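Shown next, in structure tokens, is the structure this report addresses.
One chain of protein is taken out of this complex; the other chains stay put.
The chains carry the letters A and B, assigned in the order they are written, with residues numbered from 1 in each.
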Amino acid sequence: MKKLKLTDIAKGGDSQLIDIDVDELVPLPPPYDKAEEFPGFKQLTEDQRERLVCNLDGVVSYAALPKPKNKAEEKKYVKQFISGLKKLLSKENNWTFLQPLLLSLDYCAQCQTCCDACPIYLGSGKNDLYRPTYRPEIFRRLVNKYIKPGGKLRAKLTGADIDLNWTTITRLYELSYRCNLCRRCTQACPMGVDNGLITRELRKLFSQELGWAPKELHEKGTMLQLDVGSATGLRPNVAIDNLKFLDEEFTESTGINVSTPWDKKGADILLIHSAGDIISFPESPIAFTILCNAAGLSWTLSSEIPGYDGINYGVFYDDVQLARVATRHAQIAKKLGVKKIVMGECGHQNKALMTVADRMLTRELNIPRENVMTFLENLVFSGKVKFDPTKNDFPVTLHDPCNLVRNMGVVEPQRRILRYLCPEFREMTPHGIENYCCGGGGGLSVMSDVNFTDWKVNVAGRMKFKQVLEAFADHPGPEIEKYLCAPCLNCKLQFRDVFEYYGAKEKSNLIFGGMGELIVNAMAIMKKPFLSWEEE
Amino acid sequence: MAQMELAGEMYEVDENGFMQETDRWTEDVARAYAALENVNELTKDHWEAVNYLRSYYLENGICPMIRRLIKVTGFNLSRLYELFPQGPAQSACKWAGVPKPTGCV
Partner (left out) sequence: MSGIVWHILAFGVIGIFLAVTVYRTVAIARLPVHLRWELAPIPHEKGKGKYGGSYLEEYEWWTKTRQRSRIAPLVYMVVEIFLLRGIWKRNRPLWPLTFAFHAGIYLVTAMLLFSLVSSILIITEAPPYVINVFQEIASVLAVAGYLMGGLGAIALLFKRALDSNLRPFNTTTKYFNLVLLGAVFISGAYAWFNLGDFAAEMSLFIRGLITLDTGLTIAFSLSLHIIISLLFLLYLPWTDMIHFVAKYFTYHEVRWNDAPQDEKMKRELRGLLAQPVSWSAAHVGADGKKNWVDLTKKKTKDEEA
């Protein structure tokens, strides 16, 4: 494998920095061990190479990255980058993360301890480009050289000299989306340096200063969400219409009266799902409807923009968008007069509204917010709903969404539920706060431009997939139905891509889904299973 | 923006080949997309799904949920995969000339 120097980032113009060789990736257990049986990476076409900026690793996550026509235009972008760096270090423009950023810039001891904590670096077979230290150290040296007084001279003297040019900034842009922001590296750092945060700050600089951000996160993400109500494009009336349709469908299939309440003023609880769950994994919102009604809770959904889509991609790349989405969510809850907000099964959504945006929601907007796992735990153990755990007599393992677990410390509620309702529950190794990211964290799971999905299923999601298979090593084949409980929409989207790519359903009879579905499946009142291994 | 020739005309598409100018769609475009996935004849069933997807999208600004598609057309998921080799989202939506579904779907 090619050894990379930090200075290589600035060299070679538009040529690709590295090639990814699927044979060098960490091996998967059989029957997934033969790389040649899978499609591998879609190579870029000649036309794409001509049109797109593709100077990193042969993978492109953002086709709309501008390609400058001349040197003057290149210089303009470089200048913008430097002005963004300055704003990133200023109190007015970046009070939100200034202290953690400065601490992470100034005190890295270069011990490389964090590398072995990074699932992307490990999954890649230890490719230098994906070291959790590679991107931050380049960033540090650019700050030291271009922002600090005497930096250029010092860079020359100390051998830390990296050129800032068009190649550097475009590669840094693309490289900032080769990280899941899972912060496993941060957890491993004895100094408390946060290389995950530096990646996010880099994304922020590109978004807030140059307007560069993945289409799926920005233009068709937060912008669309603030505009029509949801990053899926789901409008309020269509959202209501869809759930009405689902209510009827499930009333028919379960024999229970399924009825989802909308816009009930004065309800105790505002539940905010991700719109993606309504569209792609409707069993999840329906499971919540069944459970909340069975427990006799006073609850409601909201059809006000964007109150039916709890995602907040701002947490992945942009503080202004983060504030806008979080504020809207809180305003809607205030208008309804609810006592608390509960977010659906989505890690970043819980983290964004509960902790990250907490200090942006001042005064009356600081409405109590509860995480989804604690909410479900209370419901399961409330005694209001009867369960028959033997209904869940299949092997189950639990995926820990990074945002909910490592980043919020919500660890045990979901386990208490599974230990009660799933007799064949087993942990993965490692798990809890030391889990591996699914590979879709940091917004990657919704990004699919050009050939980016190939990278997610082959590199980013590799360690997780390996770990899931190992958790079921006692029943590797398709004879036994197995369930991966992934209580997070973004994780489920990543697993969908990974399972489809490797054929996990056919080869291992492995399906994935949320926590709500598993709980409903164990409800004594259910006449037939809520979960199904058969496709309709 | 990428360009693609379909049925003798040039169209703006995204990097995955989805049409960006939904209103320029014609039935010939659908046939041309299908041919690229080695489906050389569009049957009544194909048209039923494609036309439903398209009209739902034009009315609601979003593709219908798979469940709805199944309910309305009466085709189950495996039938949909028979009709559209890469499935309802990757093939059927593309052939119907609507943008690729994004945002947590």
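The rule is short, and it goes like this: a contact is a pair of C-beta atoms (placed from the backbone, for glycine too) under 8 Å apart; a residue touches a chain by one contact, two chains touch by 3 or more.
Predicted, not measured: the structure shown is a model, and the values here were computed from it.
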item	value
Which displayed chains the hidden chain touches across the whole complex	A
Which of A:L44, A:L85, A:L172 or A:C189 contacts the chain that the document leaves out	A:C189
Option from A:A35, A:I147 or A:A160 whose C-beta touches the chain left out	A:A160
Option touching the unshown chain, where A:R406, A:K456 or A:K492 are the choices	A:R406
Contacts of chain A with the absent chain, listed as residue ranges	3-6, 80, 83-84, 87, 91-93, 95-100, 102-104, 106-117, 128, 133, 137, 157-160, 183, 186-194, 197, 207-211, 218, 223, 226-227, 305, 319-321, 323-324, 327, 340, 354-360, 362-363, 366, 368, 370-371, 373-375, 377-378, 405-413, 432-433
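Everything that follows uses one rule, which is that only the chains that are shown with their structure count from here on.
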item	value
Contacting residues of chain B [partner chain A, same complex]	2, 14-16, 60-62, 65-68, 70-71, 76-78, 100-105
Chain B-facing residues of chain A, complex	47-48, 51-52, 60, 63, 215-216, 220-221, 224-225, 228, 230-235, 238, 242, 245-246, 249, 274-280, 282, 311, 446, 448-450, 489-490, 493, 535-536
